[in-house]
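Note that one protein chain of the assembly has been removed; the remaining protein chains are unaltered in position.
Coming up: chain A.
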Amino acid sequence: MNFGPIFLFLIAAGGVVFVALFLNRMLAPRKPNPEKLSTYECGEEAVGSPWIRFNTRFYVIALIFLVFDVEVLFLFPWAVNLKSLGMFAWIEMAVFIIILSVGLAYVWAKRDLEWIKPDSDEIQAALRQSSQTITDK
């Protein structure tokens, strides 16, 4: 088993990040002012705290993702054997995927994939609360 290239890749990737940040730190002049130090939010002025509650739909989508993540895991041992086992293995995996597609059809038909827009009152309340926390500090 040859994991050497993967480890080399990991080390190289970490090294590139380290060198890039380190060189940047060495070369760039540092003259901070409040404007530069403020959070960059696509040119918009950042309001309130980032610690607001996320839409719960994220969690549901992540749950659906997890099931199909496990499906992908089963594709690995299947893919390396596809050539030697041929059509038989292909049909087996087709059955496997069709059974799981029922799940995808189910969540689609039951509208679990639809995004519920967050209640605007709730956002206003969260913003008020977080700006309150900042002024309290």
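Everything below uses one rule, namely that contacts are C-beta pairs under 8 Å (C-beta built on N, C-alpha and C of every residue); 3 or more make two chains touch, one makes a residue touch a chain; residues count from 1.
Operating definition for what follows: contacts and distances are computed from a predicted model.
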Listed names "NADH-quinone oxidoreductase subunit J", "PTS sugar transporter subunit IIC", "Spore germination protein" or "Extracellular solute-binding protein", matching UniProt entry of the absent chain: "NADH-quinone oxidoreductase subunit J"
Interface with the unshown chain - residue positions in chain A: 1, 3, 6-7, 11, 49, 51, 53-54, 56, 58-60, 62-67, 69-74, 76-81, 84-85, 88-89, 92, 95-97, 99-100, 102-103, 106-107, 110, 112, 130, 133
